[in-house]
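Omission of a single protein chain aside, the complex is shown with its protein chains in their original locations.
Right, chain A next:
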Amino acid sequence: MALLEIERLTLKIGGTPILKDVDLSIGAGETMGLVGESGSGKSMTALTVMRLLPHAAEASGRVTFDGIDILAAPEAAMCRLRGDDIGMVFQEPMTALNPVKTIGEQVAEGIRWHTGANRADAEASARRILDRVGLPEAQFPLSRYPHQLSGGQRQRVVIAIACALKPKLLIADEPTTALDVVLQAQILDLLRDLVAENRMGLLLISHDLAVVTDMANRVTIMRHGEVMEEGETAPTLAAQVHPYTRQLAEASMHVPARPHRAAAHASGPNLLEVDGVVRDYAGRQRSLFSRPDPFRAVDGVSFALKPGQSMALVGRSGCGKSTLARMILALDRPSAGEIRFLGEPLTGRSEAALKPARRNIQVVFQDPYGSFNPRHKVERLVAEPLHLLDEAPTPATRREMVAGALREVGLRPDDMQKYPHEFSGGQRQRISIARALITRPKLIVADEPVSALDVSIRAQVLDLFADLNQRLGVAYLFITHDLTVARAITDEVMVMHDGRIVEEGKTDAVLDDPRSDAAKALVAAAPDLKRAIRRRLAEQG
């Protein structure tokens, strides 16, 4: 009998249907991948198993865990299960830990709660599990607070909390989505080992087919709250019998067509020149009297970008990518070195003198939800950069320009009367691209522009970026830790590590045959669907 058996699970929240007839089962020691786009009901399925659903939720059907009827169990029985027999790891490690309690307290708390162990014994167990997840005592004593740890380290603490009592089932809801690829590979390895050691069942929720192929024995594919397909991972994803499975697989490997790639490499003056740029930040003050050692975020970076060229800047989180981008956008000043746009230096100029450059360099951010004022209409949001024009446009021209920009990104002109919350994530990213386009820039700096988007929407947005590059000749600086994106959309790539550019060249050449250690680590850790399927099929013979 399976460890977890979900049969015909239907869920409504406040009358809105969320899940419909979901079937899913996990055996002991088995990893089940649960795949689907945002809003497909993956997380709600997991929260149903934990019985941590929002208030107005009504679930029907059957959920049996280890012989216990989860939907009918009293709350007290659920409290005994949670954290003891079922552990859960969440997506966002930065906010998953209580900021005012030490990691020792937070790991030991569950142990004490369930086993009634005294403080010393619980802390000893907490120490052991923290050692196990790769947080050794020397650097990570129990007295550390979450804010003293990085995202990857915090996720290890969350895994330690979930696995402290060796649960029979571990639920991991997008456990690596917020981490860079190298950290992702480390965390996935850790999860795989823990599952094997304790013969845990693992429900791994992910939108990344490559990750699931690497990790899961079986896969369940969900869409709009329903199960589309279920089966052995590698054969299912290789055969792609169900049209939605094929659609997902194709979208996650999508490469937009860019027929005029070569045209961008025309010789001529450089669009952007970055020359020996350094950025130091004040370090943490250790005592009242000594000067803190500066922290060098960007260390002697030089490169040049031609008009119409598409360049990727890849590297792990914290390598200085975004700091460099801020300086190119003239939002931050280099400590040394110079940045020139169309031959004119950007550094040390007044805000008024920067206007033409600002018009020509626009930005698209990662989070389409966070980068709009929710109380403004799209017209006002998209028109925002127009204050950079020398002459303020009349209201009529302004509306015309907004309509044009919206049309350019595949939205309708009458969308300008709507508010951002009326759009989906992909549409919102289109709006932010429209906002970047409205001043007819020559360069767009895009900071992880598709990493918050689902695979099929990501494919559409990448197509849009490619199309704008081809039609309007906009140059791109794509900042990303996702090598698939870099391959899909850029001609050249720079690999950044500890503030320096350690490798650069043609994207395909660098990513197929990386030479520097940093680039090798990135390529080795990057999930790749085709490679993963091939490996799994070979393993199974």
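One rule holds in what follows: a contact is a pair of C-beta atoms (placed from the backbone, for glycine too) under 8 Å apart; a residue touches a chain by one contact, two chains touch by 3 or more; residues count from 1.
One rule holds for everything that comes next: contacts and distances are computed from a predicted model.
Hidden chain, UniProt protein name from the list "ABC transporter permease subunit", "Glucose-6-phosphate dehydrogenase assembly protein OpcA", "Cytochrome c-type biogenesis protein" or "Acyl carrier protein": "ABC transporter permease subunit". Of the candidate positions A:Trp113, A:Tyr244 or A:Phe365, contact with the hidden chain is made by A:Trp113. Only one residue from A:Glu5, A:Asp84, A:Glu123 or A:Asp208 touches the chain missing from this view: A:Asp84. Touch with the chain that is not drawn comes from one residue among A:Val35, A:Ala122, A:Ala162 or A:Leu191, which is A:Ala162. In the full complex, the hidden chain is touched by chain A at residues 50, 52, 75-76, 79-84, 87-88, 90, 92, 95-101, 106, 109-110, 113-114, 145, 147, 158, 161-162, 284-285, 287-288.
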